[in-house]
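Heads up, one of the protein chains got dropped from this complex, but the rest are sitting where they should.
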Amino acid sequence: MERRNRGSETPKIPNQANAIKLPPLHLPAQANQCHQSNSISISLPASAPGISIGEAIKLLFGDNAGSAAIDEQPNQPSDSTTSNSGPAKLGMFHSKSIPAGSSYGKTAAVGKFNGPFEDQQRLPRSYSSRDKRFDSFKTWSGRLERQLSNLRGKPQEPDVEANESDIMEIEAVPAVERYFDALEGPELDTLRASEVSVLPEDQKWPFLLRFPISAFGMCLGVSSQAILWKTLATSPSMSFLHVNLTVNLVLWCISLAVIGTVSLIYSLKIIFYFEAVRREYYHPVRINFFFAPWIAGLFLALGVPPSVAVNLHAALWYVLMAPIFCLELKIYGQWMSGGQRRLSKVANPSNHLSIVGNFVGALLGASMGLKEGPIFFFAVGLAHYTVLFVTLYQRLPTTETLPRELHPVFFLFVAAPSVACVAWAKIRGDFDYGPRIAYFIAMFLYASLAVRINFFRGFRFSLAWWAYTFPMTSASVATISYSVAVTNILTRSFSVGLSAIATFTVTALLVSTIIHAFILHDLFPNDVSIAITQKRLKFSKKLAHLRSANSDMKETEGSLPKNSPELEL
Amino acid sequence: MERRNRGSETPKIPNQANAIKLPPLHLPAQANQCHQSNSISISLPASAPGISIGEAIKLLFGDNAGSAAIDEQPNQPSDSTTSNSGPAKLGMFHSKSIPAGSSYGKTAAVGKFNGPFEDQQRLPRSYSSRDKRFDSFKTWSGRLERQLSNLRGKPQEPDVEANESDIMEIEAVPAVERYFDALEGPELDTLRASEVSVLPEDQKWPFLLRFPISAFGMCLGVSSQAILWKTLATSPSMSFLHVNLTVNLVLWCISLAVIGTVSLIYSLKIIFYFEAVRREYYHPVRINFFFAPWIAGLFLALGVPPSVAVNLHAALWYVLMAPIFCLELKIYGQWMSGGQRRLSKVANPSNHLSIVGNFVGALLGASMGLKEGPIFFFAVGLAHYTVLFVTLYQRLPTTETLPRELHPVFFLFVAAPSVACVAWAKIRGDFDYGPRIAYFIAMFLYASLAVRINFFRGFRFSLAWWAYTFPMTSASVATISYSVAVTNILTRSFSVGLSAIATFTVTALLVSTIIHAFILHDLFPNDVSIAITQKRLKFSKKLAHLRSANSDMKETEGSLPKNSPELEL
Partner (left out) sequence: MERRNRGSETPKIPNQANAIKLPPLHLPAQANQCHQSNSISISLPASAPGISIGEAIKLLFGDNAGSAAIDEQPNQPSDSTTSNSGPAKLGMFHSKSIPAGSSYGKTAAVGKFNGPFEDQQRLPRSYSSRDKRFDSFKTWSGRLERQLSNLRGKPQEPDVEANESDIMEIEAVPAVERYFDALEGPELDTLRASEVSVLPEDQKWPFLLRFPISAFGMCLGVSSQAILWKTLATSPSMSFLHVNLTVNLVLWCISLAVIGTVSLIYSLKIIFYFEAVRREYYHPVRINFFFAPWIAGLFLALGVPPSVAVNLHAALWYVLMAPIFCLELKIYGQWMSGGQRRLSKVANPSNHLSIVGNFVGALLGASMGLKEGPIFFFAVGLAHYTVLFVTLYQRLPTTETLPRELHPVFFLFVAAPSVACVAWAKIRGDFDYGPRIAYFIAMFLYASLAVRINFFRGFRFSLAWWAYTFPMTSASVATISYSVAVTNILTRSFSVGLSAIATFTVTALLVSTIIHAFILHDLFPNDVSIAITQKRLKFSKKLAHLRSANSDMKETEGSLPKNSPELEL
């Protein structure tokens, strides 16, 4: 019974550690005796196991499971060869393989690829037994190993099956409802109490698996600062500040470095853990962050220091807008036509990220002197922003993810009109009524959020916050543009004030990030939002049903005369 | 019991054939013996009945019902006189009365009015007993007969009652929920399995009853082609194609003929089957097609060849816009204030038809040199298009009819912004930012639909498809307008490409229509969407309830200990 249930969730290669991980899945009748035996395996100390995992499995599930676990081939973990070559030239990643005598398999397979922000307390790892629990997320789970062992001349009979189950696995991503059911929090990144992760929860996962697409938020935050300081240095209304363009140059170089690093790491994730990327792509909040890399690129192009380049080639614009256009075709189309991912269901403030790219693109295009392209993206942005704005403002009861509490994510409301204002002013070549209307809407929304002081209270810091702060920077840039059109003491001080707030926020985030990375070592916690089970466990459903049935029964009993003792569960 | 149930559905003149059609409506206790007797009547062969219907009714319902059925006066079916005169001058309708010896009434009363696309396999029909099953949809069900029999001197005591029930019938149209409950498919034109038609399902209905309002879609498709070819011939940016205005003239003449024919046939339907027209009017999808005749008129006026007329009189515009204005007052008002037909319930892509008339009207008005009128309709269209666009994009869970699958109907999304673009450009006299924004929105939506390739797959062809293709033509016209403003190789080839696609689609549809009309003889299938019962049959509801109750009971039983035998239903 238990094995069947588990099988439906993790249909891959027998995966003993995972099985141990699962909470007891028995009928209440069996719960007593089994719970005991399970708790043995759960309480197994990770560092120094007295008995081997294989033995524990034999104890729990009989010989078949045990032998499967024991029959593991002591392959060379081939990823090390690949990942060693990749980041070496960046010089930021230390790839040291620690050979250890421990004979059990709880080792992070690509765990050696620990970035600079990494917890150093790692588990010993052996070449003799590889941790297969992350195989379902690996792109070439066993392929390279198999190739290597082929070279060594080993027979490989289960190859075809594994490949088939690979394909099956790739087809089946959790449905969007599953994400809403299984996760909670404003960024849908916390597992609900009733849920079970398909990856081990008590252990740090490989770094790449923990590296979320929202890390690109950092790029947005930093590169938008580069734009802000460029604007401060070059706007005539801000000339009284005498800002030096060097600030822009420094920030731009930092941005370039951050974007390069994050892109490289995420590319590696795409290569090695494609399944994890796919699951991020189907995550209702994360999907919007797939726009972030391209928006960051646009920001980089917008903030380019005059000393680096004055005129960018138009081809750059086309290169950056092409993926945005494709993503939009995909995502807006899903809003409109896709049953499961319809907008009335998935609407949440992070959708703004999927809109704002249009306006940023329009701004960059217009800055480059293009004409029709920017208007195209502006038009697309305008139409879909209207839809999104109305939908988010309505707060339909069917949108499952809008958090009750205010949260940095709400600041994204400010982003689209701010950028739209600057973009339209650039397209028109004049800060007239259109840009002003957009600007004032942005300002009202900003004020509307700013007066709600319980804003930053009680939320766990996450990398996504970076994305939620670039709207402040955009608002500052829009204000400076406005102050160029309407130059007076009020608009100037407003510009200075908003710029100060934006810079302060980014600095505060930078400090937080550094603290979390190097002191708390928890910048990249296990990304459980990609590790939800495909379906709700049947058993837990049954259990819940039984529980509620039970309580119902008790209520009924209460109202029943006492002489019906046979009505019991 | 049974008679009461039936009576509530068909409250008209005793209507024996209809009664036989209905599925058994008894309580389960009675179901066994009665089902048998009923199945006799259902399996009655239509062509050569061994026993007379009257006898069967006597058998089933006792003498009262039987005598009512037998007391039918062998009237002269007066429709033939009327319909003979009407279409004669068009020369397209052959009205041959086939006298036949068969003595029962399963004859299509107005069935002789079979259009040119018609299945020739018809049932013999006799003058002695008229088929009364379509009477409830006839405007003058028995009036002319009665007048004729009055002339013959027969007494007519049940006249007043019949008239009263007539009026009652006219009051009671199925509620909008009924349409959603009883029908399915993207055009809500297929009866659900659980439903029963009030008209005979095993037989072809009179042609007029099968002629839907969506036939005007054909007019939209053809007349928009006339506009396209006029634009191709006259636009300076397209002069390199050397398109001759003769194409426009030919297409325009065809359009005129098609519109004339369809209008005439539908007028006859209004005259003879007003009840059917009313039911189309209350159909949530069909209602939007009531705009089609007037839009087709506007298209005709827009596509008028220069050789026919250069300046149209402004009065034409007022004549065409008046009914559109009245329909809009009615329908938009229902969206806003009408409980049952509120927008959040009836929203579906075919609503675009009710919007696009505003923009087409604005375009024609502006072309004629009018000023305020076009802006009026443009404003009304803009406001309601925004509402509709947002609503459709949100895909509210309460909108019951939006089809899961993509369907030609989605192409209507492209129509409104395309036409709005051209209209605004004409009003402004300049293809500036406004028209461009509308144009680019249309293009994005076009691309968004075009990339979804599983578009034309697995759908039954229907006349409504014609309406769903005029958006392509509109997009081509808009692109040509755009290419006049921005003339380069890209916009020119885009114009040519889109025009080719539009023309190809219309040609393909034309071929399909001809095949369905003359080879498959199924262009006008029975229009079941107007033949739904007013209320869900009480019995089928009860049955469903019993079924579900039963299964619940079984589940409960399963979880109960076996020694509680008194808890049973």
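Quick notes on this one:
Chains here go by letter, A and B, matching the order in which they are written, and residues are numbered from 1 within each.
Note that a contact is a pair of C-beta atoms (placed from the backbone, for glycine too) under 8 Å apart; a residue touches a chain by one contact, two chains touch by 3 or more.
Please read all numbers here as calculations on a predicted model, not as lab measurements.
In the complete complex, the residue from A:253, A:308, A:447 or A:520 that touches the missing chain is A:447. For the options B:194, B:267 or B:344, the residue in contact with the chain missing from this view is B:344. Of the listed residues B:253, B:322 or B:336, the one in contact with the hidden chain in the full complex is B:336. Within the full complex, the residue among B:180, B:282 or B:376 touching the omitted chain is B:376.
By the touch definition given at the top, chain B reaches the unshown chain through residues 328-329, 332-333, 335-337, 339, 342-345, 347, 372, 375-376, 378-380, 382-384, 386-387, 390-391, 396, 398, 427-428, 566-569. Where chain A meets the omitted chain, the residues involved are 386, 389-390, 392-397, 404, 406, 410, 413, 433, 436-441, 443-444, 447-449, 451-452, 486, 559-561, 563-564.
Here is the rule we use: only the chains that are shown with their structure count from here on.
In this assembly, the C-alpha centroid of chain A lies 48 Å from the C-alpha centroid of chain B.
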